[in-house]
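Written below as structure tokens is the structure these notes are about.
Every protein chain except one is present and positioned as in the full complex.
Read from first to last, the chains carry the letters A and B; within each, the first residue is number 1.
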């Protein structure tokens, strides 16, 4: 596996949160903190990425994550191009590599890559010459590291730290890159009471999510929770889990106001979006006073600015003085 | 209905021209005037929208209007992102709202929205917190306010004023957002001889377009006309009006050079584009000396700069000093 760090310990790629240590993650979050502004202010901007070229390569469509990365790069003064690539899976390996090399030869410094298949960001990173960087913007069911970091960042903003927090994650954990990256971030930062709630069919394999408690009953997993993180459920998955429809899913795994009452009174409600209102989360909870869902989005731009600045800094330092 | 104005009377949203008073519209047009440059000059530019983020949300494709808004925003120094969203109509209401909130949480200040369905810009505006703005870039058959303003602007450039002008609008008035917004603009600015020409089936309902004269015979509506505005006709509408083909349509409702001779010798020929040459307008008229069709496009960029500057100004003033 390609190292995510340059020899001097700075960030080169962000492919996964696995293996990043606590101080490193805290450093990124601190940096993200510096990019937040009060609500009625102009967004933070800098020229940290002037002369750096960022390409968004979204092999899988995503309006939100793409806009978030695009805005983050623009606000740092980078040159940004976006390419919608629809490569057939058969041709992918080889022709993707040629595409990547071609773009690198044009002077692309940072590749933001999203793909429904596993291994793509890693594959791209392995094949690029230093100091070119790859940022994983969502990889199959495996990994979504900037989402995990922004979730940790959002909890820290409200609770001050991850240690001692009781965090309940609810939904299709088995197929969720969001859950995987969140649990990695939370664990690294010291969380030790992580609860996974899912129907048996959507529970991950036993060797995954070490140290997390597993529940099939949401009500049993809420008492004492400081954070309740709901995941998007897809219809096909519901059916696969023998749940006939959205109403039945909501009844068993949806977060209603009443149910939220079982958690701590100051419990934060999170969701990575896009939400299925009335399916995994009730309308009034999604928009309620405990919800930090929009704040997650705002924090996401700041966090991606921090990550881009980290990799861009190394790129700029690697250049010969002009 | 959400007010289009901030409490201090400045523009917050531009959803419709209905309810905007004469001085207000004149102010926007005057501002647009300031963004015109002589033909052999660099385009006008400013930094009026520095630190303002504009998103183009085109739920219905439109190369021209989108390019016009995009260039207008770029030339004011705004940060611009464009998103092609294809939301199914069923999911639209709820998921569009979440998309909008998500984008607002990323720091989007101005949403330029185009949609084939009615009520979308209004719906978005109702649900956004101040001072975020919505600009309607085309809404169903109902409204296309920047088009109405640029049409009025173009007439004023040539004729000095709307009062006393005889304006003949020809084509599928019933389904035309362009006609609706144009008539609102022209009426507010004092035009009082507005003539609508259409086959009976494409004439609007009786309660609409108050004060306009209606004609089924184009030749009867041209004498004395200072302005002849042709509308794009769609094949399906033709058939719906029992007109067998393009040649038959042109014969009854097309603007030939001969027919244009019935209007005043200095009559201006307008068309919002894209034209069906040979269907609603003859080639030689479209490109003739009385045509201001390309000028409408140029004026459109200036007018959209004026509108963006107006809403952007309020956004910038609302921010706390840094």
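The rule is short, and it goes like this: a residue touches a chain if its C-beta (ideal position, glycine included) is under 8 Å from a C-beta of that chain, and two chains touch if they have at least 3 such contacts.
Computed from a prediction, not measured in an experiment: that's the story for all the values here.
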Self-check item: Residue among B:67, B:97 or B:316 that touches the chain left out of view
Solution: B:67
Self-check item: Per the touch definition above, residue among A:10, A:33 or A:53 touching the missing chain
Solution: A:53
Exercise. Among B:21, B:40, B:129 or B:266, single out the residue that touches the unshown chain.
Key: B:40
Quiz item: What residue numbers in subunit B mark contact with the hidden partner chain?
Solution: 38, 40-43, 45, 63-64, 67-68, 70-71, 74-75, 273-275, 277, 294-295, 297-298, 300-301
Self-check item: Missing-partner contacts on subunit A, residue numbers
Solution: 51, 53, 55, 79, 81, 83, 85, 94-95, 98-99, 101-107, 316, 318-320, 322
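Definition applied: only the chains that are shown with their structure count from here on.
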Quiz item: From the C-alpha centre of subunit A to that of subunit B, how far is it in Å?
Solution: 41
